[in-house]
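With one protein chain removed, the remaining protein chains of the complex are shown where they sit.
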Amino acid sequence: MTLRTYVIARVLLTIPMILILFTMVFLLIRVLPGDPVLLHLEKHATQAAIEQMRRQLGLDKPLWVQYFDYLFGLFRGDLGLSMQDYSSIGQQIFSAFPATLELAVFSMTIAAALGIILGTQASKAYNKPQDHAIRIFGIVTYALPVFFLGMILQLTLGLGLHWFPVGQRFSPMVQTPLGLNVGSFHFSTGLYTIDSLLEGNIYKFIESLRYLFLPSLTLGLVLSGVFVRLTRSNMLETLRLDFVTAARARGLRENKVTYGYALRNAFLPVLTMVGLQFAALLGGAILTETTFSWPGLGRYIVDRIYFRDYTAIQGAVIIFGIFVSIVSLAVDLLYAYLDPRIRL
Amino acid sequence: MSGENKENSHLLTVNNLTVEYWARRGRIRAVEDVSFSLDKGETLGIVGESGSGKSTLGLSLIHLVPYPGRIVRGTILLEGQDVLKFGREKTRDLRGRRLSYVFQDPMMSLNPVERIGSHFVELIQTHEPKVTKAEAMIRAKKLFKDVGIQPERIDDYPHQLSGGMRQRVMIALAIALNPSLVIADEPTTALDVIVQAKILDLLNALRDAYGMALILITHDLSIVLERSDRIMVMYAGHVVEYAQSADVYRNPQHPYTQGLLKSIPNVELDEQTLEAIAGSPPDMLNPPKGCRFWPRCYCPSERCKKDEPRLVSTEQDHYVRCSKYGRGE
Partner (left out) sequence: MLSSILPGLSTLVKRGLAGWLIVIGAILVVAIVVMTAISPWIVPYDPTEIPSSPSILASPSTQHFFGTNDLGQDIFSRVLSGGGIMLQISILSVIVCLAIGLPLGLFASYAGGAVDRVVGLVMDSMYAFPGLVLAIAIAAMLGRGVVNMALSIAVVYIPSYFRVIRSQVLSIKEVTYIEAAKAVGAKNHTILTRYILPNIVPSTVVVATVNFADAILTAAGLTFIGLGVPVTIPDWGQDLTMGQRLLTSGAWWTITFPGIMIILLALGFTLMGEGLSELLNPRLEQ
């Protein structure tokens, strides 16, 4: 299969998948026992109030009308109105998204880096104590509830040792990073790390990293187990290959052999795993954001649950799904591009 | 083996080398009690079928026996020093520089994502850090001339070269730092017959030009009959015959060696029946009791089936492990 065929096929596959997700979530809110409006209004559920809410949210229209309205609204970025205050859900999600993106990127980086380093170490110390210790580490981190780890880290590194701040995304005493400002041209990503660099403000950059560290470390640690295992088994395989032995036979240094030769082979599978783990990452992000009061999409959902704002929950869940599908698509395409079997 | 006092004067002396593998099902003695010696300018041919332990023996000379194998006993003296006692860094240093290894399959032994030239640069700079990249490339091109490759190929990737050329590259890498000993493990098995002869001749020519010793490991006795000074025949981890090549040809004493000779086609004979050696290699987890070769031998005696024969000297510089010669106890 050529690269072009693959790309087309893969992109085409994403569309029905997203549609299925969309349909599932859509039906979920409307078909499950319990009218969302009723559940929301609860004690204040007078007939008039119910009908007014229904009308304003467009929930009184026939099901299939709602379906297509919502679907096309998606393209415009219109995700309906919040049950709580009828404000635009799309807006709210849009402003909460960057925080989650930043957290996700840093966490995944930590997870992959940790996994590669520990996995390589384990493969070199095959069947020795170091190897066993690292494997146990991998298993234990999987069984660790991410929010529990978050709380422990907050207690020890944050409140105990005062190494890192807790409870927020950025220092309350400093203005948040502004992004690029040239004349009347204004550009910001919402990602504090990048925005502070765009602004040229190193202090803000460091501050944003300090606040980012604990949450990313928490999520990264919990996810790293998979990468450790993957890298370890990959390296074990590669280190046995002939050209590695031949390199050793020429007297090349171990470091050069490990990192220069063998690790290159481990890279591609790690990339694939990043794509596969992304879904788990987002799930963990919800809990992490709640633990650290991180103002991202995850905490948004949790807050909306508390307020029983079902339309908002619906919107956020769909956005999550689309996000995961796009990332997974990107990773698959990148892999296809890099894999010599498909490329050459 | 060849007199205790002369040990230090040989380039390489191996004594009682034993290598074991620990598999899940049990212990395998891939190499048992092997001793031999080699001098500068000499070629030793090590002959055996797969499983005889010859490759393991070769790898143990550069201390690269793969896990789960371990060298459990013996000494390997290179210019008087026991290399098995070297620490990790010292061992790494001697590989490629004082001893080098040519692997069987050159495609698998070269890094597929690196150009040929950079293999040389890497090798030279690792052992001689002061050499610049440009100097290394010049040396590499000179080596190319010695082994018979056009210097332009230095920028190619391994997959762009033919099998014969790749093997020449491996040889060039092996002699690059002027080692005292080159070990070639089945250097021609992956090549066609015509190229085989060329490569073997090249190895011998280089040996003379550079003043090295050469060990040729192969399953094909015919290759080493003419090109080596001495031959060591291995079977199931043991040395079964060890003598000068001419003696092996004229007077093969071990039944296995005799069988090997009979299976070499000889163009000059009008009629020749090729005889294969009956049976198959033994299960190394449970080798036969007594002489390990007796199930395939044409004249096993009762003593062969019970007692494992020792290696004994039958004439000047000719050793056999068979109960027909000398005392078997």
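Every chain is named by a letter (A and B) in the order it is written, and numbering of its residues begins at 1.
Note that in this section a residue touches a chain if its C-beta (ideal position, glycine included) is under 8 Å from a C-beta of that chain, and two chains touch if they have at least 3 such contacts.
Source: prediction; values computed, not measured.
Enquirer: Touching the absent chain in the whole complex: find that residue among A:49, A:174, A:206 or A:305.
Expert: With A:49, A:174, A:206 or A:305 as choices, the missing chain is touched by A:305.
Enquirer: Using the definition of touch stated at the top, determine which of A:49, A:71, A:159 or A:174 touches the missing chain.
Expert: Of the listed residues, the one touching the omitted chain is A:159.
Enquirer: I'm checking contacts with the chain that's been left out. Which of A:148, A:163, A:187 or A:203 qualifies?
Expert: Residue touching the chain left out of view: A:148.
Enquirer: List the residues of subunit A that touch the chain left out of this view.
Expert: 16-17, 20-21, 24-25, 28-29, 32-34, 36, 139-140, 142-148, 151-152, 154-155, 159, 233, 236, 279-284, 286-287, 290-291, 301-302, 305-306, 310, 313-314, 317, 320-321, 324-325, 328
The rule is simple: only the chains that are shown with their structure count from here on.
Enquirer: Can you check how far apart subunit A and subunit B are, centre to centre, with Cα atoms defining each centre and the answer in Å?
Expert: For subunit A versus subunit B, the centre distance works out to 55 Å.
Enquirer: Name, in rising order, each residue of subunit B that touches subunit A in their complex.
Expert: Interface residues on subunit B, with respect to subunit A: 62, 64, 66-67, 92-97, 100-101, 103, 105, 108-113, 122-123, 126-127, 170, 173.
Enquirer: Touching residues of subunit A toward subunit B in the complex: what are they?
Expert: 126, 240-243, 245-254, 256, 261, 264
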